[in-house]
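Here it is, the structure, as structure tokens.
One protein chain is absent from this view; the other protein chains keep their places.
Chain lettering (A and B) follows the sequence in which the chains are written, and residue indices restart at 1 in each chain.
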Amino acid sequence: MKSKTEYLKFRTAKRIEFVNITREVEKVVRESGVKEGLALVNPMHITAAVIVNDEEGGLKRDYARVLEGLVPYGGEYEHNVGEDNAAAHIWRQLMGHQVVLPVTKGELDFGPWEQVFYCEFDGQREKRVLVKVIGE
Amino acid sequence: MKSKTEYLKFRTAKRIEFVNITREVEKVVRESGVKEGLALVNPMHITAAVIVNDEEGGLKRDYARVLEGLVPYGGEYEHNVGEDNAAAHIWRQLMGHQVVLPVTKGELDFGPWEQVFYCEFDGQREKRVLVKVIGE
Partner (left out) sequence: MKSKTEYLKFRTAKRIEFVNITREVEKVVRESGVKEGLALVNPMHITAAVIVNDEEGGLKRDYARVLEGLVPYGGEYEHNVGEDNAAAHIWRQLMGHQVVLPVTKGELDFGPWEQVFYCEFDGQREKRVLVKVIGE
């Protein structure tokens, strides 16, 4: 069995941002030498998510607007004592916080529109995303 | 390490549909020869989800009604320029878009009610679901 672990670093300019990280994940997969296996892409922080969806600017704004409608960032939360990011913790859960990606013949085994995104919900400070590839 | 990858094909009659695929996934697990490992079940399209829940018709209608209440299909979305499926992209995230299933002694290691479903949110055209089993 082979494995490789990398930590991608992010510091977004805005508090809420959707960053396409497909290229970075593909690079780790290639460097791992794994031909058949799985790649876990997991934010190491609890106010962020990693998802697979479409590279389309309108959709990213739709996510943010829908999440704000369901769980308003400025709402009242018990967590927000000396904090103001309770909504970010909950958004991460609603969006599905991590992904496991298939690796086939040494590449991400994706459909035509699948892209990987780092979803920052409380940014403007350094965060990490772990990419771990295992297989043979 | 052993691995096996299969692509299940779907073309649902309705735009929104919940299809039980437990048998199909079990078949891939058996054919893989993996006794101890993991099975990733991942839609290769970004307006669909794979979930584990209960085989019960009322619950499936409840999912659709709840999702429509939270993120109306016919609502206003920036993504819907020449498209009308923004809600399907978002429903997929709310439902949790993929699953990783445990394989123990050559079988899906499930509790009494766990069943696997392909959740189509923008159907009536061909879609694929990847099943990848790795282990020993």
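Before moving on, here are some points about what is shown:
Note that contacts are C-beta pairs under 8 Å (C-beta built on N, C-alpha and C of every residue); 3 or more make two chains touch, one makes a residue touch a chain.
Values in this document were obtained by computation on a predicted structure and should not be read as measured data.
Touch with the chain that is not drawn comes from one residue among A:V19, A:A64 or A:L130, which is A:L130.
Contacts to the hidden chain, counted on chain A, fall at residues 1, 3, 5, 38, 40, 42-46, 70-71, 77-81, 86, 89-90, 92-94, 96-98, 100, 128, 130, 132, 134. Residue-level contact of chain B with the missing chain is found at 1, 36-38, 51-54, 56-59, 61-63, 66, 70, 94-96, 99-102, 104, 109-111, 113-114, 134-136.
As a working rule, only the chains that are shown with their structure count from here on.
Spacing of chain A relative to chain B, judged by their CA centroids, is 20 angstrom.
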